[in-house]
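The block underneath contains the structure these notes are about, expressed in structure tokens.
Missing here: one protein chain of the complex. Every other protein chain is in place.
Note that the chains are named A, B and C in the order they appear, and that numbering of residues resets to 1 at the start of each chain.
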Amino acid sequence: MAYIATFKDKAFQVKVEESKPGVYRVRINDEDYEVDFFKAQENIYSLIIDNQSYEVDVDEVDNDTYSVMLKGDHFDIQIIDEKKKKLDKTFAGGRGKRQEIKSPMAGNIWKLLKNQGDTVKEGELLIILEAMKMENEIRSPIEGIVTSMNAVEGTAVSAGSLLCLVDPHKK
Amino acid sequence: MAYIATFKDKAFQVKVEESKPGVYRVRINDEDYEVDFFKAQENIYSLIIDNQSYEVDVDEVDNDTYSVMLKGDHFDIQIIDEKKKKLDKTFAGGRGKRQEIKSPMAGNIWKLLKNQGDTVKEGELLIILEAMKMENEIRSPIEGIVTSMNAVEGTAVSAGSLLCLVDPHKK
Amino acid sequence: MFKKVLIANRGEIAVRVVRACKELGITTVAVYSEVDRASLHVRVADEAYCIGPAPSNQSYLVMDKIIEVARKSKVDAIHPGYGFLSENAEFAELCAKNGIVFIGPNPQAIRIMGNKTTSRVAVAEINVPLVPGMKENLLDEKHCQEWSEKIGYPLMLKAAAGGGGKGMRKVDRPEELLDAFRATKSESIKSFNDDAIYMERYIESPRHIEIQVLGDKHGNMIHVGERECSIQRRHQKVLEEAPSPIMNEEMRKRMGEAAINAARTVNYDSAGTVEFIVSGESREFFFLEMNTRLQVEHPVTEMVTGIDLCKEMIRIAAGQKLTIKQEDVKMRGHAIECRISAEDPDNDFLPTPGKIIGLRIPGGLGIRDESGMYEGFEVPIYYDPLISKLVVWGSDREDAIARCRRALSEYIVKGIKTTIPFHARVMLNEHFIGGDFDTDFIDTKFNMEDAGRERPDEKVAIISAAIKAFRFDQQNTRMVMATKEDSGGLNPWKLSGRIRSFKNR
Partner (left out) sequence: MFKKVLIANRGEIAVRVVRACKELGITTVAVYSEVDRASLHVRVADEAYCIGPAPSNQSYLVMDKIIEVARKSKVDAIHPGYGFLSENAEFAELCAKNGIVFIGPNPQAIRIMGNKTTSRVAVAEINVPLVPGMKENLLDEKHCQEWSEKIGYPLMLKAAAGGGGKGMRKVDRPEELLDAFRATKSESIKSFNDDAIYMERYIESPRHIEIQVLGDKHGNMIHVGERECSIQRRHQKVLEEAPSPIMNEEMRKRMGEAAINAARTVNYDSAGTVEFIVSGESREFFFLEMNTRLQVEHPVTEMVTGIDLCKEMIRIAAGQKLTIKQEDVKMRGHAIECRISAEDPDNDFLPTPGKIIGLRIPGGLGIRDESGMYEGFEVPIYYDPLISKLVVWGSDREDAIARCRRALSEYIVKGIKTTIPFHARVMLNEHFIGGDFDTDFIDTKFNMEDAGRERPDEKVAIISAAIKAFRFDQQNTRMVMATKEDSGGLNPWKLSGRIRSFKNR
């Protein structure tokens, strides 16, 4: 199988095949790796690559996005089927399109700093969410206009609820 | 539901009903208990009975037999549906019938002490099984005759394999 | 000694106290809010009583409910842990009124030391050094102006009722003063329902070092050494150690005596902590406040002294005399505590409540786990995000850091993000390793140094994710194939939910 792996805006061509049960041949760009991949516990894998032993904690957090913990460091890696990648390009939106601001966690809406129709700068504070005795700041990822404010002060929200929409300024 | 619980040859009449979700009313013989039963981890339960807190480790080891660990002590308890119990009685065999001696664990047959046709006393050594650097003695649970010896010296057996049959002496 | 003790707390500290009681042969009574039925402290205690809904002001903070359970379960004493009712003089008095021993100091000690202003007045009288500043509160803007001239810049404005890093503001220049005065006052009223604030000198390269004291009801008082608590994030301690890398015997002796003197002003009769701010430059030390309870970070002191502070506190409350003499207190080696919180260090420490679906706790020599969680536990959203403390002992600071690094590499918490990776990176930071930091270090220097770190194992991470994706794709294909063959026309889309559920294998 051929994939495109993306980590921190760098893309890698990745090919994977199973050479024997539990052993994989992985090519990243031009380098080949022979990987003994063993599931030790739920979502925890023991890898031996050229006799180097790694313990890796891999969760699929979202479609195609993998959260990897390795030697105390954290990596968010996107793995996309090469064919699918080509399709995706036509839909590519990114920071130029409408941003749905979702609650990253369950909590209470403590304060709204912006209302519908307000303009915001990138990184500006939109909402303060309270959970676990902490105030958590929700900021705008882009410059634009708050086209909808769904959050209401003093109400509880669950993780993933839509809090507001920010549209980029028309250019 | 009504059950017969058996522990160390003592039988108890047990009735169980769920009074509200997660809370059970249990009657053992003539005593009533209100039990807050919470599954904390796989096969590990937190019980609160009259505000007494217990952590109990319960595995079903066999049909109707439960292995319970509680405060460092171990209990093997049989729980049988009252109706089924009545049925079972007609089939009751116990120590008066043919004994299937099964391997309690995976290992190697190190030595046979008895052969087909030999008479054995209760508790007499039949087979020595080797596993984990230890010799494990398999003894006859009854007095009788070895009517079949399936184990072969020097061969490996898995847990639960039939090692031999011991029939009681005809009376 | 007590026969039965109620623990008026939850989480790791309640588990800590239950363990101490069990080891003393004392029966333990847990209380829990409705969402805490699954909490570890309920499972390990001998008895358990539900005291109401999740919000702490309807359960853990309701004095009458706690007292009711205490009377019903016929306990001899109540241990308050930290937070909640632990520094509430009224609760201590209510216990006494009901014939129950409050495991903590006398109520008057809590009352005086619980307020920054009254505590400063108390200790100033016996010449414990204070940060040069006011002993009263600021009256108005004019008063503020006057004092700023006496103290000079930079200066600090502080809420009298403050704590936990809230209600503090550094002022660098005169033109910022009045804005800061108003902002601190409003923050203070918002956070503490009290707008009293005061002013003091700003200490350069400030380090937070505290002295643990033990006093009994018979007038005996000792100190058991210091803890270095300067590794803080937004004025919240995240990592503590004992001894302090900047301490020597002479300084320890002077600070220890100052702490004992401060505690004596209130006839302190329990385990308590006197907090100091120390100038990293001049090594001058100044009294900050006294915490009249067991601290989160008490384990590091236990590791180096071999004294079980929690048990000592219980023995003292039961009226026993201190058996440890000042000259018997010997520090051996070095200890570090990492606070493990349900927070995402890669996302501005956003809280991460949720279910812990996998757990591996480090082991081996010198590792102590103080955990309030377990595999399968759902971290609730209602309480503090602290879920566990990793405490490490080593023969010296270098050994302790090496061991802590090793232990963190073994520590796995699955299902929620935690601060484990943050601590792992602190253990690699050169300034931390050199002992060269102050209370601003994490918020200012560390984050920058950390962001620029190398990630040599990027390729291994990609390989792992790619193989996982590949295995899923293979399995998916096989299952769809199998479905097509076996189901005799069943619509494979119907199975998509099931296939999904295999994804996390």
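As a working rule, contacts are C-beta pairs under 8 Å (C-beta built on N, C-alpha and C of every residue); 3 or more make two chains touch, one makes a residue touch a chain.
Just so it is clear, the model here is predicted, and its values are computed rather than measured.
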item	value
Partner chains on view for the chain not depicted	A, B, C
Residue among B:Leu47, B:Ile101, B:Ile142 or B:Leu163 that touches the chain left out of view	B:Leu47
Candidate in contact with the missing chain, chosen from A:Glu18, A:Glu55, A:Asp76 or A:Glu143	A:Glu55
Listed residues B:Ala106, B:Leu125, B:Ile145 or B:Leu165, member touching the removed chain	B:Ala106
Missing-chain contacts mapped onto chain A	36, 38, 40-42, 46, 48, 51-53, 55
Missing-chain contacts mapped onto chain B	1, 3, 5, 7, 12, 14, 16, 18, 24, 26, 28, 31, 33, 35, 37, 39, 41-45, 47, 49, 54, 56-60, 64, 66, 68-75, 77, 79, 81, 104-107, 131-134, 136-137, 159
Absent-chain interface as seen on chain C, which is shown	15-16, 19, 22-25, 44, 299, 302, 306-308, 310, 332-333, 360-361, 363-371, 374-375, 394-395, 399, 402-403, 406, 409-410
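As a convention for this text, only the chains that are shown with their structure count from here on.
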item	value
Cα-centroid distance, chain A relative to chain C, in whole angstrom	31
Inter-chain centre distance, chain B versus chain C - centres from mean C-alpha coordinates, in Å	48
Residues of chain B engaged with two or more neighbouring chains	none
